[in-house]
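Starting off with a structure, shown below.
Of the protein chains in this complex, one is absent; all others appear in place.
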Amino acid sequence: MASAAGGQPTAGPGQALRSKLASILGVLTSLLLTFIGLTAITFVIGRMMPADPVLAIVGDRASQEVYDQVYLQLGLDKPVYIQYLRYLEQLLEGDLGTSIMTAQPVMDDIIRFFPATLELATVATLLGIFVGIPMGVLAAVHQGRWPDHIVRVISLIGYSAPIFWLGMVALLIFYANLGWVAGPGRLDVFYDGIVEPTTGILMIDAAMSGEWDIFHNALSHLVLPATILGTFALAYIARMTRSFMLDQLNQEYILTARVKGMPERKVIWGHAFRNVLVQLITIIGLTYASLLEGSVLTETVFSWPGIGQYITNSLFNNDMNAVLGGTIVVGACFVGINMLSDLLYRLVDPRIRK
Amino acid sequence: MTTEATLRGWLLAEIPTSKWQARCQRIFIGWLDFKRNPIAMIGFLIILGLVVIAALAPWITTSDGLELHLADRLKPPSSEHWFGTDELGRDIFDRIIWGSRITLYIVALVSIIVVPIGLLIGTVAGYMGGWVDTVLMRLTDIFLAFPRLILAMALVAVLGRGLENAVLAIALTTWSPFARIARAEALTIRNSEFILAAQMQGISTVGILARHVTPLCMSSVTVRLTLDMAGIILTAAGLGFLGLGAQPPTPEWGAMISLGRQYLIDQWWVPTIPGIAILVVSLGFNLLGDGLRDVFDPKSGN
Partner (left out) sequence: MTRLKKLLLSLTVLAAFGMGSSQAATPDNTFVMAKDIADIITMDPAEVFELTTGEIIANIYDRIMMFEPEDLQTLVGGVAESWEVSNKGSTITFKIRPGLKFHSGNPVTAEDVAWSLQRVVKLKKTPSFIITQFGWTADNVDDLVKATDNNHLQITITEEFSPGLVLNAMSAGIASVVDKELVMSHEKDGDLGYEWLKSNSAGSGAFSLKTWKANEIVTLEANANYRHGAPGMKRVILRHVSEPSSQRLLLEKADIDMARNLTPDQVKGVMGNSDISIDGHPKGTIVYMAANAGHPILGKTEVVQAIRNLVDYESMANSFLAGQFVVHQAFWPGGLWGALEETPYQQDIAKAKSLLQSAGHGDGFELTIHTLTNSPFPEIAQAVQANLAQAGIKANIVTLEGKTLWPKYRAREHDIILARWSPDYVDPHSNADAFANNPDNRLEAKLTGHLTWRNAWADESSNMLAVKARNELDLNKRKEQYLELQAMLQKTGPFVIMFQQNEQVARRKNLQGFVSGSNFDLVFYRNVIKQ
């Protein structure tokens, strides 16, 4: 599990720093390469689609003349690699082209839709952290006994349920039948457009402008999709926590601490848990990244206007600029978060500290 | 009785007399471990049940699950229709049973594609090292970086809708972790003595990869595959749900949920039963995978 980097105990501090810098540089280079690969593959897939980007603009009943005019406008007569280079060039200027579906620059769309996904994924991950970690620790401490089994079954079910189906059923029960939470969407319509979208994250914006009604409404809309998405995060985090904790609890220093009569709570949280924290950061990073992209189905079921739904709709509407832009942004986040947790790991690797 | 006893004795003999016996022993001891793990056994039984049901489908069902009876649509579960009927009057029980074949088909096909690709790329990269490793792993990283479901969706859009294309798309988005695992294994054994010995005997690189490196990667790849099965099933169902996978009237469970979701409120059984079917099977694979991991890697288990 531990990374192979930085395993030279005899090295002086300067050398260690230098090797760390080198490894960070390496990470950044590979980040860049990965990113170029990502854009290239997405672009090629986009161009290979049997769907017709021109028709997406002119509609089904357009005449051939109208069609040809748009075809040239889009530069589709040029070879693919030229189109790609042109795309990259624009990308570097922060221009992702214009979306057909929304008639807005894709960048603006992403700025509008991404916070919704961010909000959803963040709350889901927090849920995973604050419920999943205690569950995992509990299971590890009571290894082989009923708390362990319960946690294991819960986390496996969280893993195994089709999320879109779970969402539908939850909506029926908690919104339609019990009325505990608000329904699909991010906000009741008549609250729409009242709060200035400073961060784009509704609850923060509402809280900042003191609109507690809206805050409450937004939270009420968020609870259900976040819980559904969080189930997956929770399952994964609990499982990994348990396994990391077991590793630690079987170590000698824990035994020593126990023999010395240290209180059990301190042994678990003060010693064992502190040592798995670093590993957990990687896992949490992974979960967060996968929720950012994994929210596609949740967003569909909950009419959540996030980036996942944006990409899905664009794909169905042959809106290539939007698909490309959305995929690249999500991919970049994915890569970025993974790299970040990797870097963090390298920087605070416990074996170097010791 | 006696054959069983001797077989058991042979399997548990202290000193194996042949390579074959040693291998069988390893598996048998693993099985004994496995049997003691109740959760893994549940998983195993679920998957076994799935296979049996799929095999016996023609004898369990009363229809092919495709016949329309528009007069009998949306009938609740009853003794005649155990799981009720769907929006076109088809028997849901029969469709679930026939759908089990599709689930197995998806899982099998994805495995057949993914494992060889992952093994090939991973072992070559790990064993060869150098620029081959760099290039192959860079490629792997790019695919790892892709939002998986979105890539699968885009690929289906390119390839055209349908079950086979969905499977292919899933495979193309699933192979990268296997390459990573195989590479890690290959790296650890690359400099081991028996590989060096093989090299000195003048066995070709291909031969070493095929006969020595690949078999040693198999156990970790198998565990990972079992754990991934649930993910594969869920992704396929997700594609079916978005209308990108199996086409009507194929009784693929995800597509059944997709078409049945508008009936959830009044005819709950139409989308709920395929949902439960997916849940049970992917749970089965997860439990099984968990158990297998405990067997192969005792450190992380009970």
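In order of appearance the chains are A and B, and numbering begins at 1 in each one.
Everything that follows uses one rule, which is that a contact is a pair of C-beta atoms (placed from the backbone, for glycine too) under 8 Å apart; a residue touches a chain by one contact, two chains touch by 3 or more.
Quantities reported herein were computed from a predicted structural model and do not represent experimental measurements.
Colleague: Of the chains you can see, which ones touch the chain that is left out?
Modeller: So, taking every chain into account, the missing one touches A, B.
Colleague: I'm checking contacts with the chain that's been left out. Which of A:23, A:104, A:143 or A:275 qualifies?
Modeller: Candidates A:23, A:104, A:143 or A:275; residue touching the omitted chain: A:104.
Colleague: Using the touch definition up top, pick the residue from A:171, A:267 or A:324 that touches the left-out chain.
Modeller: A:171
Colleague: Identify the residue among A:96, A:222, A:292 or A:333 that touches the chain left out of the display.
Modeller: In the complete complex, the chain left out is touched by residue A:222.
Colleague: Among A:114, A:159 or A:310, single out the residue that touches the unshown chain.
Modeller: A:310
Colleague: Residues on chain A that touch the omitted chain in the whole complex?
Modeller: 50-52, 55-67, 69, 99-104, 109, 112, 130-131, 134, 138, 168, 171-172, 175-176, 179-185, 188-190, 192-193, 216-217, 219-220, 222-223, 265, 269, 300-301, 303, 305, 309-310, 313, 316-318
Colleague: Take the complete complex as the reference. Which residues in chain B touch the chain that isn't displayed?
Modeller: 66-68, 70-71, 73-74, 87-89, 157, 160-162, 243, 247-249, 259, 261-267
Simple rule for what comes next: only the chains that are shown with their structure count from here on.
Colleague: Given the complex with chain B, which residues does chain A contribute to the contact?
Modeller: 30, 33-34, 37-38, 41-42, 45-46, 48-51, 143-144, 149, 152-153, 156-157, 159-166, 168-169, 172, 176, 243, 246-247, 292-294, 296-297, 300, 308, 311-312, 315, 323, 326-327, 330-331, 334-335, 338
Colleague: Please output the residues of chain B touching chain A within their complex, sorted ascending.
Modeller: That would be residues 39, 138-139, 141-142, 145-151, 153-155, 157-158, 160, 230, 234, 237-238, 241-242, 254, 257, 261, 264-265, 268, 271-272, 275, 278-279, 282-283, 285-287, 290, 299-300, 302 of chain B.
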